[in-house]
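The structure's right below; bear with me while I get my questions together.
Yeah, one chain of the complex is gone here, protein chain that is, but the others are all in their spots.
We just call them A and B in the order they show up, numbering each chain from 1.
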Amino acid sequence: MAGENLLEIEDLSIGIKRGGRQVRIAEDVNLTVGVGERVGLVGESGAGKSMVLRAIAGLLPRGVEVLSGAIRYDGKNLLDLRPSQRLRLMGPEIAMVFQEPMTALNPLMRVGEQIAEASIRYKGMSRRAALARAVELMSYVGIPDPKTRATAFPHELSGGLRQRVMIAMAISLKPRLLLCDEPTTALDVTVQHQVLRLLEEMCDEVGAALLFVTHDLAVINQTCRRLAVMYAGHVIETGTTEQVLHDPRHPYTRGLLESAPDFDRPERLLAAIPGSAPNLADRQPGCAFAPRCRDAVESCFAGEPTLHATIDGRQTACFRADELFQKVNA
Amino acid sequence: MSVVSVIVRGKAPSKARPRTRQLRPWYQNPPLVAGLIVTGLLVLIAVFAPFIAPHDPLAQDLLNARQGPSPEHWFGTDSLGRDIASRLIWGAQVNLRIGFLAVLIPFVFGTIVGAIAGYFGGWFDIVIMRIVDIFYALPFYVIVIALVFALGSGEASIYLAIAMVSWTAYATIVRGEVIVAKQLDYVRAARLGGLPKWRILVRHIGPNVMSQVIVYAMSDVVMNILAVVTLGYLGLGITPPTPEWGSMIVEGQTFITTNWLMATIPGLAVVVASLGLSWLGDGLSDLLNPDRRK
Partner (left out) sequence: MSSQTPDVQQPVLRGVDLTKKYQVGRSVADRLAKREGRALTALDGVSIEVFPGEVLAVVGESGSGKSTLAKLLVGSETASSGEVVFEGKALSPHRDSVEARRIQMVFQDPYSSLNPRLTIGSVLTELIRYHRIVPRDQVKAEASRLLKLVGLDDDALEAYPSQFSGGQRQRVAIARALAVRPDVLIADEPVSALDVSVQATILELIADLRDQLGLSVLFIAHNLAVVQHLSQRVAVMYLGRIVEIGTAAELFANPSHPYTRALIASIPRMKAGSFNSEFQVKGEPPSPYSVPQGCRFHPRCPLATDECRSVDPALIPVSAGDTESMHLSACLRIDALPPMPEAFQPPAERSSL
């Protein structure tokens, strides 16, 4: 998608204070999302991807803070804004869909009212009008019998319905950027399928860009056009979905692909990545993935690789990308 | 076997390297350290009272009554000429002893009752909880005072009165914790392993529940000390002339305008003891929590 980037994350570093020391949970993250573009952020737990989203939304938990870098939305650095200015962006411009609708929805408020809240606050609609709009939105996102359901409390709805309510809330002001933090991980497979399709449709209708965080590669494959892979707080590879998932240029990405069961290829043998994710508090010199990498050499343990271009224009943070992945596209 | 594949081995067998336990050592735990120091000091003072106290706490000296502080009497004397400092020190014995001992019976009884009610449930649970409800409906001090009044003064009746009222809190806490623990996977696993119920209750559920109870017990000691002080203030409980902080406060109350130390010093002692024990409780709660990180 040509045009100005809607969101630009530049050298973002996020840290958490643990026992008197600053531990970096995300380091020098660079990421862009174009207008109307769908970008995925992939990684396993502890990779730092959720924190990046929260930093954009201004929802970092206590004790976690942005150490350096910039988050530019429409050219403006969000981190420079006063909290009140930033708040004015959330809702109309940037909206977020969380993983656990049970904790993201107010258990004491009826869902219709929660959806209506944004319209009342930002559009100055009357309560009646806002509630009517909420019912419309609920129908739009495929909640059956919306008029009755609008009076329900979150715990009275199933996980799938709650997630739809969250999506309704998120799109109610037609935001330009939708942040999704593993929105379907807690859902049943068939429901996940429906919710993903809904998200895609909504983004198309409203023209919103999507930044989708997940650990499920196949979901990214279906939903996003570009993606970034994170490991231990670093972005280690970026590219189009087609490129990264079918012709990876980083041993970790390759390892992820090799270890994940692929329904279309049952005959493929699964190969696990040996070892486990590093303890972020215990930073060793060199590439964070080197201890687990079967292609690691001495120099991998010495210097810390950053995202750079390979010979054929791919972005990866592996010193040996060029030698390891020289091959014809399959 | 079938079309379905066999999984290939990962390149290297994944060995477990237990991460070194990044747990905060006890000396980096401010409340714990503070609590240990304060409580420890108090306990030492109480234990070594016979050696530390400058005077006999019961020795009257009517000629020197109500004196202010002097080199002879650090905190002055009370209305019967007794040395306040010594009475304070000996009082520590009384107050701390009752505070701690009064916790024992409720602790043991309440824990056992609560554990059985929580683990086995059924009618026992229902009946016990209704009894607890009844006790909860009655205000603590009202009952304790009434009981002590009825049973007559003296240490024994204090223990009895407090025990009869405060066991319910332990039962409730333990029952709640056991009910939660019952549902946890590791308890279910122990059950599936064929281990007998009592063993699971004691060895598997027990340690996980006890930390909560111990912490509560610490705050209960504080409560008990205050209860003794209150009883003493009301003239119930400990028979004079045994030194006790509560009765010292009530004595000194009358002279607050002329000799404010008489009431204030024992009051401060109560505050310090409570603080020390609260810190200790906080510190213990942190220490006994298995999930604490650096």
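By our rule, a contact is a pair of C-beta atoms (placed from the backbone, for glycine too) under 8 Å apart; a residue touches a chain by one contact, two chains touch by 3 or more.
Please read these numbers as outputs of a predicted model, since none were measured by experiment.
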| item | value |
| --- | --- |
| Displayed chains contacting the withheld chain | A, B |
| Hidden partner chain, touching residue among A:160, A:239 or A:286 | A:160 |
| Sole contact to the chain not displayed, among A:124, A:144, A:285 or A:313 | A:144 |
| Chain B residues touching the omitted chain (full complex) | 1-10, 13-21, 126, 184-196, 203-204, 207-208, 290-291 |
| Those residues of chain A which, in the complete complex, touch the missing chain | 44-45, 144, 158-161, 188-193, 196, 215-219, 221-222, 241-242, 245-247, 254-268, 270-273, 276-277, 327, 330 |
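By our rule, only the chains that are shown with their structure count from here on.
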| item | value |
| --- | --- |
| Approximate Å spacing (C-alpha centroids) for the pair chain A, chain B | 49 |
